[in-house]
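Dumping the structure here so I can ask a few things about it.
One protein chain omitted, others in place.
The first chain written gets the first letter, and so on, giving A, B and C; residue counts start at 1 in each chain.
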Amino acid sequence: MWKEVLSVSFYRAVFSEFLATSIYVFFGLGSVLRWPSALPTILQISITFNLAAATVVQISWHVSGAHVNPAVTMAFLLGSRISLARAASYMVAQLLGGIAGAATLYGVTPAEVQGSLGINTVRSNITSGQAVAVELILTFQLVLCYFASTDRHTNANSPATFIGLSVALGHLIGVSLLGCCQSPLSPMHWGRLQCIRHSSQARGVGPAVYAYPWVAPATPVPILALPGLQPGVFLGRSSAA
Amino acid sequence: MWKEVLSVSFYRAVFSEFLATSIYVFFGLGSVLRWPSALPTILQISITFNLAAATVVQISWHVSGAHVNPAVTMAFLLGSRISLARAASYMVAQLLGGIAGAATLYGVTPAEVQGSLGINTVRSNITSGQAVAVELILTFQLVLCYFASTDRHTNANSPATFIGLSVALGHLIGVSLLGCCQSPLSPMHWGRLQCIRHSSQARGVGPAVYAYPWVAPATPVPILALPGLQPGVFLGRSSAA
Amino acid sequence: MWKEVLSVSFYRAVFSEFLATSIYVFFGLGSVLRWPSALPTILQISITFNLAAATVVQISWHVSGAHVNPAVTMAFLLGSRISLARAASYMVAQLLGGIAGAATLYGVTPAEVQGSLGINTVRSNITSGQAVAVELILTFQLVLCYFASTDRHTNANSPATFIGLSVALGHLIGVSLLGCCQSPLSPMHWGRLQCIRHSSQARGVGPAVYAYPWVAPATPVPILALPGLQPGVFLGRSSAA
Partner (left out) sequence: MWKEVLSVSFYRAVFSEFLATSIYVFFGLGSVLRWPSALPTILQISITFNLAAATVVQISWHVSGAHVNPAVTMAFLLGSRISLARAASYMVAQLLGGIAGAATLYGVTPAEVQGSLGINTVRSNITSGQAVAVELILTFQLVLCYFASTDRHTNANSPATFIGLSVALGHLIGVSLLGCCQSPLSPMHWGRLQCIRHSSQARGVGPAVYAYPWVAPATPVPILALPGLQPGVFLGRSSAA
């Protein structure tokens, strides 16, 4: 293990996760800024997330594997594809990257379009159980797509295209229901919450923060669900026609 | 045959069809929910189907071949690419997956946006003959694209991209004419009909169900048309320039 | 030459061009139907053409090379990549395919949304010289993209993705200026003109037909421009970094 942690490539990979997550969060949150002349549609937000995810996966997948999301890192850890030290370092880098990306966006945009920087707000007519279930499904399909797209035995090419599509798919359905996230451990949450604490609770952010914890209990659930995703268990490579 | 049916990979493939179809139907039907603040456009619906199809094909194609649609399974059976046992198991898994996906969506969304869960309604100014013809053309191009994209001799890569495009193409034209489906044997039909029977016939679903059978006779037609699609018959590999 | 023309693969290729063009024209023209509740936007039309082109190229490229457009066939002939017999057969098949596709669409859609079935109308404030120039540029980038994407030495994969993008690119700019076409020899023109002659000159189609000939003189120009496109002349493979 020490051999891995002390190598140059390990630190490159951790830095790559930091950089990729900060770019992803900068552009992702940037897509929900409330420009008065052109309020973003769900389609535009989803396509921006598609392109942001595809671009950062393309940038970082041959360096770090392009997780960009703690739920994905957790899944790879449970699937025995990466070491514990690598997983822990990735998750810290992702959370810091999320904060850096959101802070940068906060710094370069005029205050009147920032709103709550896109913090998630569960719709009032959805129960917390429904929100948890949706969050689970969105994360589930994303993690499955990661496993299917990064299997070196069946994919010769960059996984960026399909991970981008899968991220956008989650947003097309999730934005209306949850304000969208895909895993509550996500660096987007952390980035936004940190930024907002530093700056403004007056702009209606308070209720959003209070509404948010209802989704948080979902965190352990996708984690529990993930071992089943190991290729060797039920979606493994087969000799099917 | 027993050797195939009794293998672990066979059950993985059948489960994979179930899982892929339930995810596909969940997101596909999710795209037509009637959110009052943002009614979905045809473009948004079509793009969601594109991403949903591409994601589930990417997830399942190396396990089961990613049919996700009984019309495709039927075409592969008639083209002698899969066995009868596998085809029958796939179709049952797809229908159950469709019911599971639609039921899940029904469970996690507020009643006021469900509408008829996107059940197909043929436009009143289109005859049943025209509806059958359109359904045939939509299914025909999808099946052709499946055959062209999954031929191991000419494609090194995942067929997910092109199957996603082909699914979206059908919806861009079909949503206005038919409420869209691509093969009336589709698990989407079954999923929606089952869900709706369990829950509500008061929300205007009745007329849709009555209108629907006009398209149903199309079922045998794509099936009859399919043997002609065998690569060996008229669109086979050639030595063209 | 007789050996080529008498082979089964030659007839498969010609039939493939017919089939691909009819599907392309069916969906392409289908995207401009004037549904009262949802007039198509330029983005939606362009994306439909993208998906239609990508799907039919994917279906037919390993059979016939997926030209689908006489301007492309002419370019391949001038570039000495296909024989004269093949080029002539392809162009006839494309024109017949265009007629078949437009006629099918005409048959399955209600009269009130057909309009002029998307026949091209040059904007009144654009001169014929400007229209010819735009048509030339749209065709030029499409043909360049075909050459770059179908070179067997540099591309291992299906050219469908990039040809689809290039077709959509032309429409994003061309729809506003010309009603869009990419090569006036296109089967879309023929298909629409034939259909319209059979059916209606009362619905405002007349002016469009009279306006149309101003673009027709462009036909020989792209043809003259094409020999310069041969890889060996000025965009050939090089050893650049």
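Basically, a contact is a pair of C-beta atoms (placed from the backbone, for glycine too) under 8 Å apart; a residue touches a chain by one contact, two chains touch by 3 or more.
Note that the structure is a prediction, hence the values are computed from the model and not measured.
The shown chains contacted by the absent chain are A, C, with contact judged over the whole complex. Checked against the full complex, the candidates A:A52, A:L78 or A:V134 give a single residue touching the omitted chain, namely A:A52. On the side of chain A, the interface with the absent chain consists of residues 7-10, 12-13, 15-16, 19, 23, 26-27, 30-31, 33, 35, 38, 41, 43-44, 47-48, 50-52, 54-56, 58-60, 62-65, 76, 81-83, 86, 104, 107-110, 112, 156-158, 160-161, 164, using the contact rule stated above. Mapped onto chain C, the interface with the missing chain covers residues 41-43, 46-47, 50, 123, 125-126, 130, 133-134, 137, 141, 144-145, 148-149, 151, 154-157, 161-162, 165-166, 168-169, 172-173, 176-177, 234-241.
By our rule, only the chains that are shown with their structure count from here on.
If touching chains are joined by edges, the resulting network of the protein chains shown is an open path. Rotation relating chain A to chain B, from a C-alpha superposition: 90°, rounded in steps of 5. Here B is the chain whose Cα centre lies closest to the centre of all protein Cα atoms.
Taking the mean of the C-alpha atoms as each chain's centre, chain A and chain C sit 41 Å apart.
The residues of chain A never reach two or more other chains; the list is empty.
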